[in-house]
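Would you mind keeping the following structure in view while I ask a few things?
We show some of the complex, not the whole, and keep each chain where it was.
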Amino acid sequence: MIAILRKNASDEAVSSIVSWIEGKGLTAHVSRGSNETVIGLVGDTTKIDPFLLESMDVVQRVQRVSEPFKKANRKFHPADTVIDFGGGVKIGGGAFQVIAGPCSVEGDNLIKIARRCKSAGATMLRGGAYKPRTSPYAYQGMGERGLDLLLEAKAETGMPIVTEVMDVRDVELFVDRGIDVMQIGARNAQNFNLLKEVGKTSTPVLLKRGIAGTIDELLMAAEYIMSEGNDNVMLCERGIRTFETRTRNTFDLNAVPALHYLTHLPVVADPSHATGYTRYVEPMALAACAAGADALEIEVHDNPAEAWSDGAQALTPDQFDRTMERIRAIRSVVADMAREEA
Amino acid sequence: MIAILRKNASDEAVSSIVSWIEGKGLTAHVSRGSNETVIGLVGDTTKIDPFLLESMDVVQRVQRVSEPFKKANRKFHPADTVIDFGGGVKIGGGAFQVIAGPCSVEGDNLIKIARRCKSAGATMLRGGAYKPRTSPYAYQGMGERGLDLLLEAKAETGMPIVTEVMDVRDVELFVDRGIDVMQIGARNAQNFNLLKEVGKTSTPVLLKRGIAGTIDELLMAAEYIMSEGNDNVMLCERGIRTFETRTRNTFDLNAVPALHYLTHLPVVADPSHATGYTRYVEPMALAACAAGADALEIEVHDNPAEAWSDGAQALTPDQFDRTMERIRAIRSVVADMAREEA
């Protein structure tokens, strides 16, 4: 961390700030130029609040030099993290998968949908058993019965399952039941206690970016999970909130290459939530694939008009067949590029 | 809810959509004009997903008529909710309070700060024992020991205490210890399980608006708490995330009169988080008061340079003395206006 002092900083003010820094257990390297005095802070800068430092009279600007995320940082772990679900299903490091299924687990149609997703080419199954809903009067999910149905679908199709955990008290259950991927939803992206709790397990986590979460906050949320010992984290861009209302969210696909630059963790993209409308899911799935996403998560429902949630953004199995074909075509070009670079 | 159909809607398409609506247990009132066909949906519209309805081919637009918040809605409860903390300390319905104290409970200085806040005119004490921090490496709060210190400060000063609860598993403890107000932080504004859990108690809740939460989402979060039986909810505007970086957040003071229009619940404003800099806290506290806030929450620390969190936005006790004087002057004008209208 660097503190740039005001031009008129007196020697006294400089010593006072140096003492303050040393009082926090860090070393302060003062460099007085003819124009600017700069203090370099060396040591555990997580103990320094940059806003507080900048609020001091003699300080003009504070600039972080090192990033606050460590375990998630590509600088310290250059190689891509690859998450292996067995049976050849991996995400990251060049391996690409499509996760598909209904928004909510609703009953026996899950197996039917799962079979269609698999035959279209999806390799992982999604479905919500516990649902975070804006309204307390909306459908809240099947709960544990939903997990049963997901596990039956897994037994039948062999697809690893991805499902959201909303409550710290449920994490143990998810682990006991053998859920393959615990999803942390956008509304819980800064529910730090939940992040810590899934961090204590070894189950892979699909971590969604917050409704209006920055890329750095997403990385810091991953850091919460990893700091507890669980390195199996996938980051998911699912659209952010902006002023635009023609689509449900604004799909920030810039985040895909930006995350690849900043972190070694796999990057998943969710064109269903990011657009909100069935008609935009296919082009944006292709765009996410071309941008380099390591996986896509796509909502598929056998009868969107009767879906219990998010029917407006679901693909039918027939639509999904075509979309998967096109994803494969784009993915094949992207994979060629990757091989060329390797 | 109203569905406006496309101009070329066939009789068949209209009957099909009517059947769909009736299948959800509602009644559909079709009104075919020479130019537009409009369907009014009557019944429990919480069963209808407006995005799904709008995604149907024959539908052009869907317009909600009634608001999705019921218990929080001023239409159904015109009189202001007043929350009474005893000893003459009330919030809402014309009663105004200032809640002050440090960001984090840090130790014995809490009592000292509390005394100074009280002598300046604050009537309620805030302080965080459990701290939601962006970084897992930052200070996470004193935990239960922090609650002890808050209760000691209450015993000493008589001020009711406000402190954040972050985890569903802690709610019982907060109730058992007799915490006066459970605060739900901005990052947990859509942690629906936590909202339900505090909703099962009768302890007043200070509910912060989400980092980028809409006014409607804030009201729906209140609705979660109220739908479980706890009507003692205060809503807090604490700044929202926008593109502006000269201040920590953008203080959406429009939300104060907008919330008063939409809901009967008291509206609190937090100029400390909304600005992020000590130098802006006073003018924005005055602005919030002039806009009609029912309470202010202001961070005060005896030594901001050594505060464990948010020192950049803390007032010193001396600064707070002056700010309170000015708040009283503005408040007296606002109270005169209210009397004039009554």
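So that you can tell them apart, the chains are marked A and B in the order they are listed, and the count of residues begins at 1 in each.
Following the convention adopted for this analysis, contacts are C-beta pairs under 8 Å (C-beta built on N, C-alpha and C of every residue); 3 or more make two chains touch, one makes a residue touch a chain.
Keep in mind that this is a model prediction, so the values were computed, not measured.
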> Please state: how many copies of the shared sequence does the complete assembly contain, given 2 in place?
Replying inline: 4
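Note that in this section only the chains that are shown with their structure count from here on.
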> Where the CA atoms of chain A average out and where those of chain B average out, how many Å apart are those spots?
Replying inline: 27
> Which chain B residues qualify as touching chain A in the complex?
Replying inline: 20, 46, 49, 51-52, 54-56, 68, 70, 132-138, 166-169, 187-188, 190-193, 196, 210-212, 217, 220, 223-224, 227-228, 241, 248, 276-278, 304-305, 307, 309-313
